[in-house]
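The complex is shown incomplete by one protein chain, all other protein chains being positioned as in the whole.
Now for chain A:
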Amino acid sequence: MRRVHRAVRALPLAPALVLLLLFLAGPVAYCVGIAFTDLQLTGQAHSSFVGFANFRRAFRDEAFLNAVWLTLVFTVLSSLVGQNTLGLALAALMKRASKPVRTLTGGVVVTAWVLPEVVAGFLLYAFFRREGTLNAILDQLHLPRQNWLYTLPILAVSFANVWRGTAFSMLVYSAALDEIPAEITEAAEVDGAGGWRRLWHITLPMIRRSIGTNLMLNTLQTLSVFGLIWVMTRGGPGDRSQTLPLFMYEQAFQNSMIGYGTAVALLLLVVGSLFSVVYLRLLRTEV
């Protein structure tokens, strides 16, 4: 009787569970399955099990290693350095600034975040193009212009990701800074601790949990950026801004090798899962 009762109580979970199993867990399992086959796009009837061949191939594939390297550059530049530092700087400045300036800046930065990914891509494409806004500004300042999307494509897409993603860090850090009791900062100020020392010895240690959470979430988000880069450079010129998601797409669809593309996807998924686990550990006390 009690068991029946319990089952009935858990019944509302059923629709969500069915959806999650069929459309989320299912594809993940399928991903693990076909990563070890030579499945191709051409709709052949049978694909055969090839063991770790796709993975061995990946680690000998220069294009794959290039994509891993670019993903690393993209993640470190845009997420760890860019979004994270700029987000903290914005949050710290906002605490001191006057209200109208705070509202205005917050509004602009958050708008960049809320915009659809593809629109953000177009805006930054226009910004970095040879005849775009950035070069116009450089001309005004009598600085040398660049064809940014050609000479430094990975830098341009990294900046684009900073533009689009910084608002999240800013919101997280604003909330974290608000929780530092005013007495502590004031006491340090009275003791004569300068701005940088207060930041290093008081602020950063007090918000370290938020820093951890923010870094994890930023990194996970950055690992899966596709649309932004696709719109700006298509991964090019050549493969000079081809991060792992774009490489995976190209292998699966332009080169018709679903099995190989999925093996790369699985690697990305494993890296993402590792970050997720670290993130869960950081949250542990809060769940």
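The definition used in the following text is that a contact is a pair of C-beta atoms (placed from the backbone, for glycine too) under 8 Å apart; a residue touches a chain by one contact, two chains touch by 3 or more; residues count from 1.
Here, contacts and distances are computed from a predicted model.
A.B. asks: Suppose you had to identify the omitted chain by its UniProt name; would it be "Carbohydrate ABC transporter permease", "YwgA family protein", "Fe-S cluster assembly protein SufD" or "Cytochrome B"?
C.D. replies: Listed in its UniProt record, the absent chain's protein name reads "Carbohydrate ABC transporter permease".
A.B. asks: Determine which one of A:65, A:126 or A:187 touches the chain that has been left out.
C.D. replies: Looking across A:65, A:126 or A:187, the contact with the absent chain belongs to A:126.
A.B. asks: Among A:80, A:112 or A:206, which residue is in touch with the absent chain?
C.D. replies: Reading the full complex, the residue touching the unseen chain is A:112.
A.B. asks: Extract the touching residues of chain A with respect to the undisplayed chain.
C.D. replies: Spelled out for chain A, the touching residues are 6, 9-13, 15-17, 19-20, 22-24, 26-28, 30-31, 34, 39, 43, 86, 90, 93-94, 96-98, 101-102, 104-105, 108-119, 122-124, 126-127, 129, 131-133, 135-136, 163, 165, 168, 171-172, 174-175, 178, 213, 216-217, 220-221, 223-227, 230-231, 245, 248-249, 252, 258, 261-262, 265-266, 268-269, 272-273, 275-277, 279-280, 283, 287.
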